[in-house]
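Of the protein chains in this complex, all but one are displayed in their positions.
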Amino acid sequence: MASIPMEQGLLLAGVLFAIGLTGVLVRRNIIFVLLSLEVMLNAAGLAFIVAGYRWGQPDGQVLFLFVLTMAAAEVSVGLALVLQLHRVFKTLDVDVASRMRG
Amino acid sequence: MLHLLFLVPILPFCGFVVLALFGRWFDRRQVAAIGVGSIGLSALFALLVGFDFVIAPPAGDHFSQSLWTWINVGGFSPHIAFYLDSLSVIMILVVTVVGFLIHVYSAEYMEDEPDGYARFFACMNLFVGSMLTLVLADNLLLLYLGWEGVGLCSYLLIGFWYTDPANGRAARKAFIVTRIGDTALLVGLLLLFTKLGTLQIQPLMQLASERWVVGSSITVAAAGLLLGGALGKSAQLPLQTWLPDAMAGPTPVSALIHAATMVTAGVYLIARMNVLFTLSPVIQTTVAAVGAGTLILAGFSALTQRDIKRVLAYSTISQIGYMFLAVGVGAWSAAMFHFMTHAFFKALLFMAAGVIILGLHHEQDMFKMGGLRKQTPLVFWTFLAGSLSLAALPLVTAGFYSKDAILAGAWASDAGGRWLWAAGLGGALLTGLYTFRMVFLTFFGQVQTPFHLKPGLRLLLPLVVLAFLSIVAGFLDLPRTLGNQPWFSDFVHTSLPETKEIAGSVERNLQIVASLASIGGILLAYYFFLREPGFVRRLMMTPLGAALHRFWFVGWGFDWAYDNLIVGTYVRLARANRADVFDLPMRGIALINQAGHIVLSRTETGRLRWYATSVAFGAIVAVGIVVFVT
Amino acid sequence: MNAVYYISSVVAVVATVAAVTGLNAVHSLLYLIVSFLAVALIFFTLGAPVIAALEVIIYAGAIIVLFIFVVMILNLGDVAVEQEKRWTVGKMWVGPALLALVLMAELVYVLFQQTVHHLPGAGPIQPQDLGATLFGPYMLGVELASMVLLAGLVGAYHLGRRRQPDETAQERQEPVDAGARR
Partner (left out) sequence: MILTWLIAEIFAGGILAWIAGRWSRFWPRVISLVTLSVHMVILIVLWVRYFGPVGYVAKGPWVIEVSYSWIPQLGISYHLSMDGLSMLLIVLTNFLGIMAVACSWNAIQERVGFFHFNLLWIVASIMGVFLATDLFLFYFFWEMMLVPLYFLIGFWGYENRTYASIKFFIFTQAGGLLMLLAILGLYFVHGRATGVYTFDYNELLGTPMSESTARWLMLGFFAAFAVKLQVVPLHTWLPDAHTQAPTAGSVDLAGLVLKVGAYGMIRFLVPLFPEAALDFSDVAMGLAVAGILYGAVMAFAQTDIKRLVAYTSISHMGFVLLGIFAWNELALEGAVMIMLAHAITTGALFILVGDLNDRIHTRDMGRMGGLWQTAPRMGGVALFFAVASLGLPGLGNFVGEFLVVLGTYQANTTMAVVATLGLILSVVYSLWMIQVAFLGPNHVGWKLPDMNLREGAIMATMIAVVLWFGLYPQSILATARQSITNLQQIVATTRPEEKTQAPVDPLNVVLPEEWEAP
């Protein structure tokens, strides 16, 4: 069993989260946006696991499970939306779907 | 009999209610029957009550009758109650009898009106009812009810021919100007109740005389405020401007409301509240001075008018000035006597003028009349009787006796009595002059417009009755120098203070001077307007003459000043602020929000990545605050 | 075991960067699988074997498969790659990367601001504990999670349905109207 300091685990989670965030902000293709979102969710889950590991409590893992559930639900709905978007606009560019501007 | 008193004011109100509700379904005969009948019955009961009162005076020389409690709050409990004493007996008799005659006259006079016959009689009945309430009121609040009620009827009847906006304007002017006085009266009521704890007239006067020192400032305030009300209603300086315009109403209205009854309500009020005025010599002198000033001013204005009704209107203002002079110098009975004789002869003059106006197809300009003496002799003789009474022809007319009593009272008064007497004397001269100017222009000279009317009995009978009264009513109160039979004064003195006596020889001299003044006025009128009309015309050609004529013609410029200073300013200010300045800050808030909306809606680009960036940025800021600030 | 952790970390970071920056969707997804597997390994080293298994099964398995299905339905080929090249120009990365870096910096600052450093882990957590906790105090959460999944299922079904042409036309009509009204 490894003994990893909590900071390092959290640092990794932070790095992954930042990469995911950059992807969300940069990519125009909605599939890549969703993909980056998955990375961010995963990073958040990692943070929970690290914390749970630090305190020896199962709660962190329970919360990872919830994050997982949410990610699954989110990605299914998100991908359905991708299909709709492609059907309506014939493109995957998120910037095209900007009808809700003020 | 006295307990039938409540019927006197109630009957006219009943007539009003019936006519107002069902008037449209009656034909003219029925309307006239109800309208005239209710006043006739009221006059009958008034005569019965008055007769009873004179024959068998009730204990304390007064009688009161309470119908129901009107308000009862925190010690303030006016009742709907009537109070009868010699003062109110005279008032109700004059109001109902003259009112009845004028109603009879109106039944024929208004017959040619295309519509509004029932409306006319309804308003007239309402007026008589309110006037009776005013004079019979046992407390000042009920008096105020009648006071406002007569004002409303005056408004309604001046604006009777409502399709002409000028009539509406005259009507509103009458109501608003008198309302200014009424408001002063209302404040007076507030003051009296607050200081004395009741508005019932008799206890009020009792308390005032017990508690208040003569000449103290509170009496000045109270009497002054009541005087404000009286000035408005009685068209005295400086609130006199509405009365000449009020001639826009039908002639019977002018006769009843704007000559015989309502306009004398101010005199009645002062007489009724005499204790308060006696307690405040300053205000009483003011009353006399206002009366003297008004009678001169209005006399000059009457001298220059072309419209016969406006002459009579200014003459009314002038004669009420005499009554104010009388109450101001403490000649209470003289004031009431002049009120009565004035009611007779002025109603007569208006009604006779009304017949002429009707016969000339609503021509009111005296310079287009003339020579009517031959055409309508009966109207001429009655008009002449009224004019002589107005001009106070010595010995044979009622006007002489009443005016003489006033002049004697003025001479006897302490506060500047000689000056007041001189003003009254000048007024007497002016009265003779303008009255006979009117008579000569109208009835003598060339026929200018043919007369087309065969007056019926209902028009002529009231004229004859009033002509008779204008002559003989004077004998009710013969002065000491001429028979010494002061029945009227004795009767009035049961409710009003005694007048100060003067020596008999002085009184005789005064009478001679006054007689000379009025006869001189008549002779001057004869000279100027019948023998040498060119003289007046030449006089008017001179610049000074033309300017004076113009100035008097418009009533000494009061209207001009009020219209420009007060009315114009008010209207301009109100109109300028039509959009409501207080709405601006509220709209300002709305505008700021709208501007914010425009700015913030720019940030809603609809782009997912932009939103994500905002969220990230917000996270940075939020975390930054948590980390670095706290 | 620490070595495993560090190697996996490096692999995860590199694979993630490759996944996020990739132009070809399928390639990116493959990188993402690698990233997830590396994270699963990290979970294992942190004493969470069940979670590691779930990571592999659900993330690397189910979710990525969903992505691939969609990519296949949309049939993204070389044209899409060309398009991605146009869409993702190099300098576009500067701003967002900076933003993410600032956020990172703040997190790092928080982490290393603590007075106590190098806290060791408390040890592995047994699956039994996990189960007991999950179906004990977190019962309500599990129920709610099931609701979320149900909602996701219904939502995905509803959204993914191919509409009738007239229905689609109507839906497109309405928002345009709303815009015009405003």
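All chains are identified by letter, namely A, B and C, in their written order; residue positions are counted from 1 within each chain.
By definition in this document, a residue touches a chain if its C-beta (ideal position, glycine included) is under 8 Å from a C-beta of that chain, and two chains touch if they have at least 3 such contacts.
Keep in mind that what you see is a predicted model, and the values were worked out from it rather than measured.
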Among the chains present in the display, which ones are touched by the chain that isn't there? B
With respect to the chain omitted from the figure, which of B:Y155, B:Y268 or B:F300 is a touching residue? B:Y155
Contact partner of the left-out chain, one of B:R28, B:R179, B:R508 or B:R607: B:R179
Touch assignment to the omitted chain, from B:C14, B:A33, B:L48 or B:L191, lands on B:L191
For subunit B, residues in touch with the removed chain: 20, 24, 68-76, 80, 119, 141, 144-145, 147-149, 152, 155-156, 159, 162-165, 168, 171-172, 175-176, 179-180, 182-183, 186-187, 189-191, 193-198, 203, 207, 211-218, 570-571, 573-575, 577-578, 580, 582-583, 585-586
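We take it that only the chains that are shown with their structure count from here on.
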The distance between the C-alpha centres of subunit A and subunit C, rounded to whole Å, is 3
Residues of subunit A whose C-beta touches two or more other chains: 21, 25-26, 28, 99
Residues of subunit C touching 2+ other chains? 96, 99-100, 103, 107
Subunit A partner, complex, touching residues on subunit C are 1-2, 4-5, 9, 12-13, 16-17, 19-22, 25, 28-29, 32, 35-36, 39, 42-43, 45-48, 50-51, 54-55, 58-59, 62-63, 66-67, 69-71, 73-74, 76, 80, 83-84, 87-88, 92-93, 95-97, 99-101, 103-104, 107-108, 111-112, 114, 117-125, 129-130, 132-134, 138, 141, 145, 148-149, 151-153, 155-160, 162, 168, 172, 175, 179
Touching residues (chain side subunit B, partner subunit A) in the complex: 600-609, 612-613, 616
Enumerate the contact residues on subunit C facing subunit B in the complex. 96, 99-100, 102-103, 106-107, 109-110, 113
